[in-house]
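Here the complex is missing a single protein chain, while all its other protein chains stay put.
And now, chain A:
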Amino acid sequence: MTREEVEGGRDEMEIDGCEQREANAIPEGFDANYLKIYYGKLFPHADIYKWMSYGNDGKHPGCDQSYFGRREFSFTLENDIYLRFQSFYGAYELENSIRENCPVKIDIGPVYSVDPAKRRAYAQTGDNVFTPVERELIFDIDITDYDDVRYCCSGADVCFACWPLMTIAIKVIDTSLRDDFGFNHILWVYSGRRGVHCWVCDGKARRLTNEQRGAIADYFRVYKGNENSHKKVSLTGHALHPFLARSYTEVLRNFFELKLLPSQNLFSTEERYEKILDMIHDESVKSELRGKWQENRRSTSKEDINVIRWEQLKILLQSGKQKGQGLRRGIEEIVFSYTYPRLDMEVSKHMNHLLKAPFCVHPKTGYCPLLNNSQYGLPSATLYILAFIFQLCTIGTLGVYPLKVALFSISSVLGHVCVPIDPKKCEEFDPTTVPTLSKLLQELNMEGAKSEVENDWDKTSLGKSIRFFRTSFLQPLLKSCKEEIESSYKTKLQHSKNSINW
């Protein structure tokens, strides 16, 4: 980027006074300009390159110099042009291309057997040589898949009442990936608005076959059936598998009883408790509970009605002595139905699924008024109206118009950055305070003069995220990559030596 451009960019930001922005028509493509600055000054290109090289960018003779160049990137441009199968030879090329194209979204695909940009040429040769050979094991958890168990929001919206569902999903999956499967290099990322992504980057994970990926995904799956069949969760057998048992006792049960039950008011209306009664198989228990709850609807106990009813249900199910195990399992099934992580299986099962890169800015659709901190107190009806306005904004051709109508500052409407989440402290993560593009640019703007900091991002709230990415994920990862390259090189040498001796 030339100096003038940088200056120009800064000028623009200077006008970023909120009131002015509301009053003035917003210049066409302002989004792209903001993104340009973001990619120019804040986006951690070098870190992404380092990560995607997995140590192969070094001088060691065991490095595979073609490695990074066989990775697929794909760009979604502002005018909805979708560029797939982009590949780059090095850090410089990657950064240049991102700056030039200024993609609203960057996706990362697998490492292929050959340079994906040249796949056509290889395809001509007939042999099926263009095929994915490595790919992080990835998971995608999306809050929209929880619509039947949350009453606070629906669709792509999240709030402090339902976001914890994501938090416990991280806990359950992260613990299992480390303790059960023995993976170490795991990156969790806020997906921009409505969920989380997980990248498992150990060498062993990257080389898993589709079948093995499928096996891991199935290991995590307790949802059988759907609205067409009966059960949501089926836990058969006389005991829970150790993984499920641990998830239940260490995470799910407490979360359900202490958080979800009261915050979602799971038993507060007939419609809601009927949904839970549906999961109980014993008719007599069902009708007994139903009877109780229909009567004492106006009870004035101080205790939370949800807690009371849940206790009643538990007592009845646990005391069903002669009916035994099956009923007790019912309690677990209810808890699992409401809390257990819901993974998008397809994403994890196939090597060639694309996933949005960390540190992307959630694209235009992220004009989300709901996530601004100050808006949180608004009653939901207002939120709906705002949401509606913004829906207009994204489908309508006059993308600018509703901005003028909207009642809040411009700083809330630009996309959220997909920042890493520390699984050890995931309960502290608050999707409503994730840096937004405009907030970052404002910070940059304000701190601009002070300078003397090595990186621009250090002046912004993105700094924390990038530092976390480096120290907690990238550095340990690269260290183990180097060791792996070193040791596999040694074995190779050993082999060739042996064969010479013979």
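Throughout what follows, a contact is a pair of C-beta atoms (placed from the backbone, for glycine too) under 8 Å apart; a residue touches a chain by one contact, two chains touch by 3 or more; residues count from 1.
Going forward, contacts and distances are computed from a predicted model.
Trainee: Can you pick, from "SUMO-activating enzyme subunit", "DNA primase large subunit", "Multifunctional methyltransferase subunit trm112" or "RNA polymerase II subunit B1 CTD phosphatase RPAP2 homolog", the UniProt protein name of the chain not displayed?
Mentor: "DNA primase large subunit"
Trainee: Among A:I216, A:I276, A:L440 or A:L462, which one touches the chain that has been omitted from the display?
Mentor: Once the missing chain is taken into account, the touching residue is A:I216.
Trainee: Out of A:C102, A:L208 or A:L317, which touches the unshown chain?
Mentor: Missing-chain contact among the listed residues: A:L208.
Trainee: For the chain left off this view, which of A:L244, A:L289 or A:V417 is in contact with it?
Mentor: Among A:L244, A:L289 or A:V417, only A:L244 touches the chain that is not shown.
Trainee: For chain A, which residues touch the unseen chain?
Mentor: Against the missing chain, chain A presents residues 76, 80, 82, 84, 123, 130-131, 145, 148, 179-183, 204, 208, 211-212, 214-216, 218-219, 221, 223-230, 232, 237-245, 342, 345-346, 365, 394-395.
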